[in-house]
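If you scroll down you'll find the structure; I have some questions about it.
Note that one protein chain of the assembly has been removed; the remaining protein chains are unaltered in position.
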Amino acid sequence: MALHPDRLFPVEPEARAIARRLYDAVAGLKIISPHGHTEPAWYAEDRAFPDPAALFITPDHYATRMLYSQGVRLEDLGVRKRDGSGTAPDGRAIWRLFAKHFHLFAGTPTRLWFEHSLEAVFGITERLGPANADALYDRIAEAIATPQLRPRALYDKFGIEVIATTDGALDDLAYHDAVRSSGWHGRVVPTYRPDAVVDAEAPGFADNVGKLLALTGERATWSGYLNAHRARRAFFKARGATATDHGHATARTENLSPADAASLFEKVLSGKAGPAEAEAFRGQMLTEMARMSQEDGLVMQIHPGSYRNHNPSLFANFGPDKGADIPKATDYVHALKSLLDAVGNDPSLTVILFTLDETAYSRELAPLAGHYPALRLGPAWWFFDSPEGMRRFRETTTETCGFYNTVGFNDDTRAYLSIPARHDMARRVDCAYLARLVADHRLDEEEAHDLARELAYGLAKRAYRL
Amino acid sequence: MALHPDRLFPVEPEARAIARRLYDAVAGLKIISPHGHTEPAWYAEDRAFPDPAALFITPDHYATRMLYSQGVRLEDLGVRKRDGSGTAPDGRAIWRLFAKHFHLFAGTPTRLWFEHSLEAVFGITERLGPANADALYDRIAEAIATPQLRPRALYDKFGIEVIATTDGALDDLAYHDAVRSSGWHGRVVPTYRPDAVVDAEAPGFADNVGKLLALTGERATWSGYLNAHRARRAFFKARGATATDHGHATARTENLSPADAASLFEKVLSGKAGPAEAEAFRGQMLTEMARMSQEDGLVMQIHPGSYRNHNPSLFANFGPDKGADIPKATDYVHALKSLLDAVGNDPSLTVILFTLDETAYSRELAPLAGHYPALRLGPAWWFFDSPEGMRRFRETTTETCGFYNTVGFNDDTRAYLSIPARHDMARRVDCAYLARLVADHRLDEEEAHDLARELAYGLAKRAYRL
Partner (left out) sequence: MALHPDRLFPVEPEARAIARRLYDAVAGLKIISPHGHTEPAWYAEDRAFPDPAALFITPDHYATRMLYSQGVRLEDLGVRKRDGSGTAPDGRAIWRLFAKHFHLFAGTPTRLWFEHSLEAVFGITERLGPANADALYDRIAEAIATPQLRPRALYDKFGIEVIATTDGALDDLAYHDAVRSSGWHGRVVPTYRPDAVVDAEAPGFADNVGKLLALTGERATWSGYLNAHRARRAFFKARGATATDHGHATARTENLSPADAASLFEKVLSGKAGPAEAEAFRGQMLTEMARMSQEDGLVMQIHPGSYRNHNPSLFANFGPDKGADIPKATDYVHALKSLLDAVGNDPSLTVILFTLDETAYSRELAPLAGHYPALRLGPAWWFFDSPEGMRRFRETTTETCGFYNTVGFNDDTRAYLSIPARHDMARRVDCAYLARLVADHRLDEEEAHDLARELAYGLAKRAYRL
């Protein structure tokens, strides 16, 4: 291995040279990470990470799903059963099992992120395999015990300027407070993710709403509920939040009359709502959240289209986020209409759309973002956050909505060590795309330099109001 | 800037050299423009175009939608409100605003068409920006006042052999008559577009049908209505028309019994039809139009899949065609069945299919056109009339239906000055595609030369019976 300095660049020498020049000018830019899932506790407590398997394998559903798809049991990768049964293998056994199957990742971004992390953080330039699994395990285990590899030190080593976490509406943000009061220079901001108090089909919905109302001293009415959201948004905003995030099964939005919305709220809260009403309520809440964003300036992110927990026996045994979320066809042109009718023409609002259905890029998303002042396109997401996925995102959106209706890169990860690898991949792929436009004379190299900087840094910072 | 002679060609030197040879042999071919939206009055009256903003910006929804998406008000781009309120800024102010935002178009076809027009028509080789906006405005304003830049002179300068306009069924085609009786050598032909008398949900439908019947002396019966269409088609054909065009929300077709069709006609004409009946009537009329094409030989074009006027407040203020038409998922395999069952096996009929849902190219459209004798595929359309869009069109259709079930290029534009730029782009992209097939030995260069000529000229001329 040893990472090649020209990786992911065009193969043709002239285009490659252009890509290299573009990349060299942005490779060292600070990282803006406006959407992700790292733990605020890491920055607050600054403890050493646990063993290599717990760092790289067990919590990473990209890693475990691939091995599971080839017959490896999740238990053998350290994933614990919900009922607490079974004993976890030790980290070394998990690491060996992963090493034995590492060839499965050929051609995947997981492989590239993993090797980038090994080299950039640990100086490891060998390919992992059964023969060197123990040696690499020892080397990593030793390194992560040192102060240089604690979360705050890595924040600086990675060149992070600001990083957003994703936090439930009920979260007390105590770790965020701890970070801010500690005097540390790092900037870690929360994101308001109210799914658990908005989705009537989520487990514990009524209890969650009850807690939300209790926290904010509001009554169980539609206006009390909306005020409770306003209060929590303000609480998040006071702790640095600049955005909200909404992960719904579809992009459906509604714009009911206040009376109808109030009735719907009562029904979903009573537990008597069926799936159609739960869906309508989620849709109504997207529009309400957009209106609140008009009031308080928080940027709104919509992440629709994942069929969560597609595998019921796996969900029963191991719970959510174990690799069994599957994308599905997602309509935007009809689904977003209610929200857009209400707020789409407001240039002071920013709604960032994501998709797991890449057919929507050219057909719906780029045309919508290329028209509505309130809309921007989030980057290629999840299964598409990959070299080919990011290339297709640019090829199918730029011609219709340009670069400036997109918002730079999101790493969207809980794998802290992969953050620089992911941003580096995005910078390389974007520079490769720009280099092709320069090489076939659609852009001048000078403007490609400006664009490369926007894609790597400027657009994310401005779109997320960081 | 200064247009690079190798723009849009493959970057790899061998493939680029092949593309250059192919392109050089077709670059100078006459332009066949079988579908577009230029004004017949231009050719009839041959007046000078107005100021640069009115020529390049205000009427071009590609230009205004991008600025609107980034918060610029349409009023400030000279778009007038329906109610006549507000005062239009002067052309220079609009031009300056456009120049200030010109960077938004990086990576879009609009940028390439605009720069091609500036250079080819005005000899301008600088990139537009705030610093040179006034100077370029003056230069263009001066040039368009000269006789060399009037519509008929440009027709010759652009090398147009024939150009089709798109005209409502009720249009008297007086400008077309004026062109033909003027003795000018240019060939400008109308196209029969009956949407306003076919779509019961269009504003003024019943009035429009009334006018249609009055124009043709037919009674308000199903057979009278059909005969009225026959008469108007003949009227258009006598003025040079070789084609009809149909812009429906979907590709739905129907083939009702005459009795059922007559009942449906009565219902839609009475104004009592709901959306499902309006949709069925549009579908029935596609099949009727196809049957009339069997009779009179007019080529039939179907342009489905646009969600028109998606933005109601913008529509209320500014009307249609302001950048708020959004593509949507479009089914062909079921939708076209009634029409195809009726006439699909007739090799003397030509029905040309377009799409705004590029997922249909490989899945439905190429397989349909690669089987039914009556079907051909129109070129990449609207949001897809772009370098990447046209490349994907070829890559996803050729392997199934070949080149000869496609019909060459349509510029589909109301932006007269962009016509040579659009044809040039299509010729370059097709030559680049062919060059790649030659370079990896799927085609011989000799046959690629024949194909390049067909794609640039021959297929359009034959498919549209020009």
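Lettered A and B in written order, each chain numbered from 1.
Here is the rule we go by: a contact is a pair of C-beta atoms (placed from the backbone, for glycine too) under 8 Å apart; a residue touches a chain by one contact, two chains touch by 3 or more.
All values reported here derive from a predicted model rather than from experimental measurement.
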Inset, instruction - Please pick, from A:Leu356, A:Ala369, A:Cys401 or A:Leu437, the residue that touches the omitted chain in the full complex. - result: A:Leu356
Inset, instruction - Check the options A:Thr87, A:Ser181, A:Ser257 or A:Ser313 and report the residue that touches the missing chain. - result: A:Ser313
Inset, instruction - May I ask you to list the residues on chain A that touch the chain which is not drawn? - result: 1, 3-4, 6-12, 65-66, 68-71, 103-109, 112, 127, 307, 310-314, 323-324, 326-329, 356-359, 383-384, 386-389
Inset, instruction - Please give every residue of chain B in contact with the chain that is not shown. - result: 10, 12, 14-15, 331, 333-334, 337, 340-341, 344-345, 347, 359, 362-364, 366-373, 375, 395-396, 398-405, 436-437, 439-444, 447, 450-451
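Convention: only the chains that are shown with their structure count from here on.
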Legend entry - Distance between the centres, which are taken as Cα means, of chain B and chain A, whole angstrom: 40
